[in-house]
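Every protein chain of the complex appears in place save one, which is left out.
This part shows chain A:
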Amino acid sequence: MYFSEVFKLSSQLCKFSPDGKYLASCAQYRLVVREVRSLQILQLFTCLDQVQHLEWSADSLFILCAMYKRGLVQVWSLEQPEWHCRIDEGSAGLVASCWSPDGRHILNTTEFHLRITVWSLCTKSVSYIKYPKACQQGISFSRDGRYLALAERRDCKDYVSIFVCSDWQLLRHFDTDTQDLAGIEWAPNGCVLAAWDTCLEYKVLLYSLDGRQLAAYCAYEWSLGVKSVAWSPSSQFLAVGSYDGKVRILNHVTWKMLTEFGHPAAISDPRVVVYKEAEKSARAALGRPACPSFRAAESKYEIATVPVSLQTLKPAADRANPKIGVGLLAFSPDSYFLATRNDNVPNAVWVWDMQKLRLFVVLEQLGPVRSFQWDPQRPRLAICSGGSKVYLWSPAGCVSVQVPGEGDFQVLSLCWCVTGASLALLSKDHFCLCFLETEDKADGAIGQLGAHT
């Protein structure tokens, strides 16, 4: 494992290109594009203001930089550095901007969700979509890029519109049986759309591409409901995390619950491996005198003997968005594992075995888990908890790695390169790359990279 040097960054804007070759990062108003393997700067673009949003087009040819404050979007081309495009939303304002899957259209959401403007880079045509709903996840493109599902609100009723992305034609428009639709998401196969209600009510609805309602699922009533939803990459499972601290797995045939995963603070199943992060003693650091003394203590994982009780957080009941329930959910790319975080046990990551449908591993960190992400290629989970360490878990075991460099590098977020060979670690105003050895890559290249660190 090698680490790159630390680069400047603002607003945690750092993205790998979808083909995994380039890395775009923003420092204030500057956009820097680097090659992932050598980290050499390929292009340097200067935007009109501090960039608030950064997005690669699906074909890795264009980069979108949004400056919400000024209602501006600037698009840069990697192939033609001199090419430029500027979209001004004017007085309507701008709150969100994203690429369409074809990489030739930009969807801008105006302030107050008045409308969505679809700008084309190919033609002069501009499309408007009225009544978009302001919600958690109101826009969802199908994986193959053919369809766009959009949550809408008209006359106090929720609707979903399905558009064909190639010509922005409305394909289906149907109302959903929800109080206040909170989110929609396509299944990876693009044939089923999951829609869930606001947190006040537990309701998950499943719609076919042609607008038929396939199923509705409600686990309980009179309590806070769905908090997070995730499809398995195989489209076989729909994991629904809720405020009662449980994940319910729905199957794709009957859309009934297969099983529910509770997240108790006490783990007593002897088959479950509990990795507990523990601070390494100072003696272990003596072997490396180059280590600056002020660096935070290194840590390692210890296998705790069950039964184990995890640290829990008492949520404030009188405040909105209480820290309870399963807030993070992610399936491994092979659908074999599901990683979850229960928000009132903030230090722990649960990894569930989806073949046996049972808890597999629990990782208890020293700090609260900020985010985790699966390696896109293999069942390998990267976790960060706001400290100077990055944690990696795979079925073989887990490691805690100290991020080298001067000062305290607090990893707030991370993202994987699509190849799985590198991992970007983002702190408040810096980022660095972490290269992982892979069997298929030549050692020489990595060795050279290692020299950079």
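As a working rule, contacts are C-beta pairs under 8 Å (C-beta built on N, C-alpha and C of every residue); 3 or more make two chains touch, one makes a residue touch a chain; residues count from 1.
Just so we're on the same page, contacts and distances are computed from a predicted model.
Visitor: Determine which name in "Protein O-mannosyl-transferase 2", "Afadin- and alpha-actinin-binding protein", "Eukaryotic translation initiation factor 3 subunit I" or "Elongator complex protein 5" the UniProt entry assigns to the undisplayed chain of the complex.
Guide: Its record in UniProt gives the absent chain the protein name "Afadin- and alpha-actinin-binding protein".
Visitor: Check each of A:E5, A:E35 or A:D88 against the chain that is not shown and name the one that touches it.
Guide: Among A:E5, A:E35 or A:D88, only A:D88 touches the chain that is not shown.
Visitor: To test your reading of the contact rule: which positions on chain A touch the chain that is missing from view?
Guide: Chain A touches the chain not shown through residues 59, 77, 82-92, 102-104, 112, 114-115, 119-126, 146, 153, 155-156, 164, 166-167, 169, 171, 179, 189-191, 208-210, 222.
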